[in-house]
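For reference, the structure I am asking about is given below.
With one protein chain held back, the other chains of the complex are shown just where they sit.
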Amino acid sequence: MTDQPSTTDPRQSARSWPDVPGLLYGGDYNPEQWPEEVWAEDARLMQEAGVNVVSLAIFSWALLEPREGTYEWGWLDRVVEVLHGAGIAIDMATATASPPPWFSRAHPESLPVTEDGTRLWWGSRQAYCPSSTSYREAASRLAGAVAERYAAHPAVRMWHINNEYGCHVAHCYCDASAAAFRTWLQARYGDLDALNTAWGTAFWSQRYGDWEEVIPPRASPTWRNPTQQLDWWRFSSDALLELYRAERDAVRAHSDLPITTNFMASRFKPLDYLAWGREVDLVSNDHYVIGEDPAPEVELALSADLTRGLARQAPWLLMENSTSAVNWQPRNLAKTPGQLRRHALSHVARGADGIMFFQWRASRAGAEKYHSGMLPHGGTDTKLWREVVALGAELAGLAEVTGTPVAASVGLLWDYESWWAVELDSHPSQDVTYLAAVRQVYEALWRKGVTVDFVHPEEDLGGYDLLLAPSLYLLTDAGAQALDAHVRTGGCLVVGPFSGIVDENDHIRLGGYPGALREVLGVRVEEFFPFAAGVQHALSEGGSGRTWSELLHLDGAQAVRTWADGPLPGTPAVTRHRHGDGTAWYVATTLDDASLGGVLDDALHEAGVAPAAPVPAGVEVVRRGDRLFVLNHTGEPVTVAGTTVDGGGAAVVQGG
Amino acid sequence: MTDQPSTTDPRQSARSWPDVPGLLYGGDYNPEQWPEEVWAEDARLMQEAGVNVVSLAIFSWALLEPREGTYEWGWLDRVVEVLHGAGIAIDMATATASPPPWFSRAHPESLPVTEDGTRLWWGSRQAYCPSSTSYREAASRLAGAVAERYAAHPAVRMWHINNEYGCHVAHCYCDASAAAFRTWLQARYGDLDALNTAWGTAFWSQRYGDWEEVIPPRASPTWRNPTQQLDWWRFSSDALLELYRAERDAVRAHSDLPITTNFMASRFKPLDYLAWGREVDLVSNDHYVIGEDPAPEVELALSADLTRGLARQAPWLLMENSTSAVNWQPRNLAKTPGQLRRHALSHVARGADGIMFFQWRASRAGAEKYHSGMLPHGGTDTKLWREVVALGAELAGLAEVTGTPVAASVGLLWDYESWWAVELDSHPSQDVTYLAAVRQVYEALWRKGVTVDFVHPEEDLGGYDLLLAPSLYLLTDAGAQALDAHVRTGGCLVVGPFSGIVDENDHIRLGGYPGALREVLGVRVEEFFPFAAGVQHALSEGGSGRTWSELLHLDGAQAVRTWADGPLPGTPAVTRHRHGDGTAWYVATTLDDASLGGVLDDALHEAGVAPAAPVPAGVEVVRRGDRLFVLNHTGEPVTVAGTTVDGGGAAVVQGG
Partner (left out) sequence: MTDQPSTTDPRQSARSWPDVPGLLYGGDYNPEQWPEEVWAEDARLMQEAGVNVVSLAIFSWALLEPREGTYEWGWLDRVVEVLHGAGIAIDMATATASPPPWFSRAHPESLPVTEDGTRLWWGSRQAYCPSSTSYREAASRLAGAVAERYAAHPAVRMWHINNEYGCHVAHCYCDASAAAFRTWLQARYGDLDALNTAWGTAFWSQRYGDWEEVIPPRASPTWRNPTQQLDWWRFSSDALLELYRAERDAVRAHSDLPITTNFMASRFKPLDYLAWGREVDLVSNDHYVIGEDPAPEVELALSADLTRGLARQAPWLLMENSTSAVNWQPRNLAKTPGQLRRHALSHVARGADGIMFFQWRASRAGAEKYHSGMLPHGGTDTKLWREVVALGAELAGLAEVTGTPVAASVGLLWDYESWWAVELDSHPSQDVTYLAAVRQVYEALWRKGVTVDFVHPEEDLGGYDLLLAPSLYLLTDAGAQALDAHVRTGGCLVVGPFSGIVDENDHIRLGGYPGALREVLGVRVEEFFPFAAGVQHALSEGGSGRTWSELLHLDGAQAVRTWADGPLPGTPAVTRHRHGDGTAWYVATTLDDASLGGVLDDALHEAGVAPAAPVPAGVEVVRRGDRLFVLNHTGEPVTVAGTTVDGGGAAVVQGG
């Protein structure tokens, strides 16, 4: 089957959505960077571009509250009226993204501290400790004040809490953070005996005898306790989530409008956005392609599908992307003709009900002045402005897409705790990393025209014909049971190397790897045999593996690929196990792309999964609602589903 | 024309020069490292080598003032007499280059602090904060005491203030530096509103409400404010200059002899030597080639021409270079036969009226013991000693060169503020850097035998037929007007990419790039298109560009080179604009060397500039006064201007 299991409108299941008709279109608006006379021109040009919403006041703290407790609303009131007059809806920010210098100077203990004890200063942005009481109180107070002032204004349709939580300071190692960490651990473990057991402190004489001895994983002579580190990742995500909740509650006290904060899925590791996704009224995401990525459209698609997963397959909002170059990469490549449009349509195809940019008008000063905007330094007589105007018009014509579901019958298992755990230090090979494993499997399916949902192993897996677990190092008993049940009841499962190895405390599951998945995979692994840097070894069936191999015994499974050379010639590299009514595959190495594609073809076939449409190389297809999105990332025209699409072009085909 | 516009003796315009006949020849002399019985041998060997001047007491603080306020002059008095007896002139240092351990221990607040708060300790050298009051007072006191004692001694002919200011500590981030930075900013901006505007603090909630909130760009979560950083570079150069002035004034109170301090042009970025050049009686410079540079002679020539520019084309003194290897590079390559001589003659050809070395006698202990000296560890029965003696004799024969001008009719625009600004973070591409751009253009001309003067865009540009601006990112209105006037009145101008982009506050000049040069270049650029790492794209006329391209519209200019492929096929890569009576070229990429050479050939032809002499590859020619210097850096003999020069050799041809 190629249809989404549920036929209900996912928009219905989104907890709420801002009251703006059609697809949202707009960007961050920072009028304080410009003379007041520019604002009217902004509003006029927004109308010309089809903008229907802007995010306002994200970095306005220093202007809104120039001294502690003193508010200056006048200028913002005037901006709101200008926008309202032009029919532009407002996503109003709580203005707390970066505390002003006066705050940091008055509350120096709120400044973040790195793991080696370096205090970070103001002068850039986000210079606050996530566990700072003074910051939390000041931010909540300002959030409440903003909400109180603007809750009733008809232009305001939603709330934007803070901004990209943790993007620069995801962890703080100060004494206040240490105290908060202890409180969090007490809630998790109850008593020190439980912590000592979970952290395995019998190792290296690490046993804690008093809660006050427990500290963050600060700079230390060598590898810090791995479970301490894992809990530190958990705590740090929760510490920022607590900040979010405090602001959200301060806003909710004044308004029932939808509330969000902008995520940074896909490459951002510190926040467990699956947990965060439950705390927002609608999921919004910021995504920027890496210009030097050989296939930025694949990484973009991954981000969009993942964001939909964080929204539990409901529509979501692309809160930020760029019209062209950004400013923070080593080389900030501009978008080539057509890229802006294809990128926006890929997001829409994958569930976005709005496309917004950082930012409306490119800055003339500051650290982001070379970040492209909707309105570039060169003004309106530019290619970029014309593309922005054209995109606004095109999206206006796609209003019917809003709320429709994205079709996917393949689930890709995603888990932040597994990401954190698999990349801890002192592991068998530093070449086994989370995103690389996910990306390779994701890209193989993207190239086949197969769309995936991102799902957590302990959430609802029903309705997926095929589950992929490219990297699931940490797996709880419940997660393992869910995968087993999926296969026993007729599902297909493909597991990547170094999965199912540890429990939630990062303790090895003994008796042969992969402890949590031995039975479902029908294999038993004695030992890991990682490869030296850059080495690959041949498979008997053709192709090769790199990075990793395993001394693997078949225990019910059959060998599908076998090593021709390397440290373990003749032993299995890929296995397939009939288990209950389904099948479980184990890919015990990093296959070359073609070999992986072959294994996945077999698994797709076995699971009865077909692509959204047959596609030539470099063409992206996604089915959403009754539309087929065809995005041609090649330079040559292609014909897909009877429609010819120019090189670099795109088509949205009804029925399709 | 190929002659220097002014025919007056530039020596006349030098504010002063030490009273030593002929070219200066000598080096740093550190007698305190050797038993007193060695001093007489030193004096005798100096005479044998033709040494007529040495720099004395540069690192003698600990011996001259072994306890605060207690001086021990005796040993230095004896050294002075030994030298005087041998007829060696003395460049007497103020002995303040490195405070002794007792000073640092007594004044720990004088130790420098890095941007992450690390305090640096004594145990090496130069361990002081540029804004330290205790250091400034102690150094000035010692400088005055030295001057008072030796001002009247006939052997002393000039003063050497401190040593290589900032070579290890150019910036300090301590609280005293923060206070000094605020004072400097108050002088620059008057009030906080002006600072907030200049720094663009509406961005990221950075507005300052109290002067005490303003701090150095210390370690911070992400990119610090760019204008804050730019002002930090300005302030840091000025802070050290203030130290220099304090010592200089303390010396001047006792003596009218010429005063200098040794610069480190060409690769040293922190000091605005154009400003420093106005504060010394004669410009002196330290230069060391990078052994692994594929063409060290080019970088040496650049340094020499730049130093002449810092001296406003007057003669200058090479205060330090090395007879052979240094000690501070990863691999310290010794000079091959002939290199010592060619290097010295290149400096003389380019305006040096003296060649001095670090150091007279190679040390046997300490961090610089593997730095070559005039007298090596191996003694006088060595190739090196013989070369040193021969060079001394040869320079004695070139006394008539002193004071004569170097012929150049091409000006290369050099600006430290532009250097600082163009290399700030979060720019379009990290591959666009200052020295690389300057070096490529400089080297192209060096290979053609064309000598350039280094000039600042806001100083006198009269008399140059051709101006080159390989990298002029920051350009003031006055600078832009000067370039415009140069072209309108018949001059030729060649501009490199990413020039004319921002004003003195690092604010973008809006309305299309390059804002300050749009009119003179006759182009309008919408957007930058940097290339991925290592990428180059072909030009329709042959050759290629790397690093960078621009979406460029002709606005009066004509296209001279056009992109054949890359992100912008068919658009211009190099343009030429007839503007008033002159011509302005825009090279909107990093051309390959051959293509750049071709463009420059056309510009040179257009400007009527001919080389000093036609040269084969690898041969350097410079005209100074009535001499033609021919330096053969190849292994084969060449004939230039009728003179045959052996491989590795050199000739100074009268008339030529």
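Each chain gets a letter, A and B, in the order it is written, and its residues are counted from 1.
We adopt the following convention: contacts are C-beta pairs under 8 Å (C-beta built on N, C-alpha and C of every residue); 3 or more make two chains touch, one makes a residue touch a chain.
For clarity, every value in this text was computed on a predicted model and none was experimentally measured.
> For a quick check of understanding: of A:G22, A:P66 or A:G200, which residue touches the chain that isn't displayed?
That would be A:G200, which touches the missing chain.
> Touching the left-out chain: which of A:R447, A:R524, A:R561 or A:R624?
Counting the whole complex, the residue in contact with the absent chain is A:R524.
> May I ask which residue of A:Q430, A:T489, A:Q558 or A:T639 touches the chain that does not appear here?
A:Q430
> Could I get the residues of chain B that touch the absent chain, sorted low to high?
30, 32-33, 59-63, 66-67, 95, 97-102, 105, 112, 118-127, 167-169, 291-292, 324-325, 327-328, 330-334, 336, 363-370, 372, 376-379, 382-384
> Would you write out the residues of chain A that touch the absent chain, in ascending order?
116-117, 199-210, 212-215, 217-228, 425-431, 505-508, 510-513, 524-533, 551, 567
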